[in-house]
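Only a single protein chain was left out; the remaining protein chains are all shown in position.
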Amino acid sequence: MSVLRRLGLGGSLGLAVILTFALLAVAAPLLAPYPGQGMGDPNVTAKLTPPSAEFWLGTDHLGRDLLSRVIYGTRVSMSAGLMIVAVSLLVGLPVGLLAGYFGGWVDEALMRVTDVFLAFPALLLAVLMAAALGPGLLNSIVAVSVTWWPWYARMARAEVLVLRGQPYVEAARLMGVSHPRILIRHILPGAARPLLVQAALDFGPALLTASALSFLGLGVLPPTADWGKMVDEGRKFFPDRWWVSTAPGVAIFLLALAFSVLGDALRGREGGKRDDPS
Amino acid sequence: MTLLEIKALSVTFPSNTGPVQAVRRVDLQIERGSIHGLIGESGCGKTMTGMALLGLAPQGARIAADVFRFDGMDLTTHAASLRGRRIALISQDPAAALNPVLTIGRQMDDVLRTHSAQPKAERRVAAVALLTATGLAGPELLLKRYPHQLSGGMQQRVVIAQALATGADFLIADEPTTALDVTVGAQVLALLRKLVAERGLTVLMITHDMDVVAAVCDRATVLYAGLSVEEGPARAILTHPRHPYAAALLAALPDAVPHGQRLAAIEGRIPSPTQPITGCAFALRCPSVMPVCHEVPPPRRGGSDHGWLCHLDGQAP
Partner (left out) sequence: MTAPLLHVQDLVVRYKPRGLFAQAPPPAVNRVSLSLPEGATLGVVGESGSGKSSLLRAILRLVPAESGSITFGGADWLSLRGPELRLARQGIGVVAQNPFLSLSPRLTIAQILSEPLLARGDRPGPDMVAQTAALLSRCGLPPDFLPRRARELSGGQAQRVAIARALALGPRLLVLDEPTSALDVSVQAQILNLLMDLKADFGLSMLFVTHNLKVVAHISDLLMVMHQGEVVESGRAESVIADPAQPYSRALMGFRPRP
């Protein structure tokens, strides 16, 4: 269990929470008490019932079991967070690699483009993008990713600028190794690691942003369960029927916190484990 | 008069794979007003010995010694309080020893202020005097400079001036010239020699460089695998080394053989500090090894002036 020891107590707890949610997402049909309601079937006979033995977290305005909705919502929220980070990384990392490695006008051109995106407030840009693209899960992922990738590009560029001057990279150049190969074999592995840690840290904020878009009505379409959307639905009944918003809200909170804590633990590791030769 | 006396010093770190013996058994006796060389290659424990003297051994280190005495005081309890008063460190990298965002004047003053109750103006005069004593030209101007505006040699002189400012009479110089150019390093060594002569300082010169030993050391101790294997007058060790390791180290230098000929490299590696040593630490690499060397720790040979640990009676090549 050396992994857990390295992560420390906080990091291990974070990992445990994330794994629990991942399990919920994968096995939603098996774990949800009412899979049908989880997917959106109304249950009009039990509208807005408070938490009970039958409905652990209560029901919403259509009588759907909130526990099942939250479990199904895990699927949307986690995949949204994952997709946002993945898409941003896939765009930002190559841009940063090329800008940092080749420098000169390549760097100028690529970095000015990223600056344009960075110039807008991130959430505002995401809202504008989502509004322009129309609601829907995929569109909201695209909208958030557009505001996200420039950070990875900047970070990757900074890493490459350091690695480019390393003697082992120079040695590869002097051996006549081609540019693509130097980039992929000698620079990428070093540059990718801190970026992956950052990605883990960003998973929480990505999830929050995606939820915020849903909350604003720019995310998934009903009847798909989504935490942000559920908080928005429950807002109308707050505070009398507090549980409707509380259940998905706590879920967002827990998962975002878990990623943040895990990311911190990973970053601590990264800080102490550079490629120091000595 | 003996200023520093150490007998059977060991520095050990506990670890999962058994104790790590950074220093196994070091004896050291340094006369007041002399420069004593501590010679060895990486991993021989020379820096750790210096750190133990300064009370700066890393956390978790277990320091033990039969005798560990500085000017009549026990270093096991007093090392930390003597540091910065009687004992000062001159490190390899002067740039790292100076604060990059403070002027030289400010840094000199900080040291002087903690060691005397002089008013500011007098401290300034003292700082100028100390910088002059270390051979720095234009000390008034220098007080306003930042470390990065100085060359490596000048930085090292400032570090020495700071050591003097503490009032220390014992300097531990850990490879003080290794980061400097040869010509600049020679000047810094000459400065240390001069300070010893003029101020009665005592210096422990930790080095791997025989040229440094030849240039300034009165006596020297050769370390190997955390053991002091030979001690004696520097000149005798350089010209007639008695321990086979000391002899091999000198023979491995490029100027030990005629131009273009193969050098006498020492094959093999230093024993790992986790490895217990039963016989002689150098047995595995020694050209004159005998069966007894693997079994029995070597006795100390020679006299009080020049001694060495070996089963041979010192007629090493």
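For reference, chains read A and B in written order, and residue numbers begin at 1 within each chain.
By our rule, contacts are C-beta pairs under 8 Å (C-beta built on N, C-alpha and C of every residue); 3 or more make two chains touch, one makes a residue touch a chain.
What you see is a predicted model; the values in this text were computed from it and never measured.
Chemist: Could you tell me which of B:Ala57, B:Met210, B:Ala281 or B:Leu309 touches the chain that is not displayed?
Modeler: Once the missing chain is taken into account, the touching residue is B:Met210.
Chemist: Where the complex has a chain not shown, which of A:Ala171, A:Ile184, A:Leu221 or A:Val250 is the residue touching it?
Modeler: Reading the full complex, the residue touching the unseen chain is A:Ala171.
Chemist: Tell me which residue among B:Asp74, B:Glu122, B:Glu140 or B:Asp255 touches the hidden chain in the full complex.
Modeler: B:Asp255
Chemist: With the full complex in mind, choose from B:Asp66, B:Glu122, B:Asp181 or B:Glu295 the residue touching the hidden chain.
Modeler: B:Asp181
Chemist: Under the stated touch rule, tell me which residues of chain B contact the chain that is not displayed.
Modeler: 41-42, 181-184, 186, 208, 210-211, 214-215, 235, 238-240, 248-249, 252-255, 259-260, 262-267, 269
Chemist: On chain A, where is the contact patch with the chain that was removed from view?
Modeler: Residues of chain A in touch with the missing chain: 166-168, 170-178, 181, 185-186, 189-190, 275, 277-278.
By definition in this document, only the chains that are shown with their structure count from here on.
Chemist: Chain A to chain B: how many Å between their CA centres?
Modeler: Once rounded, the distance between the two centres reads 54 Å.
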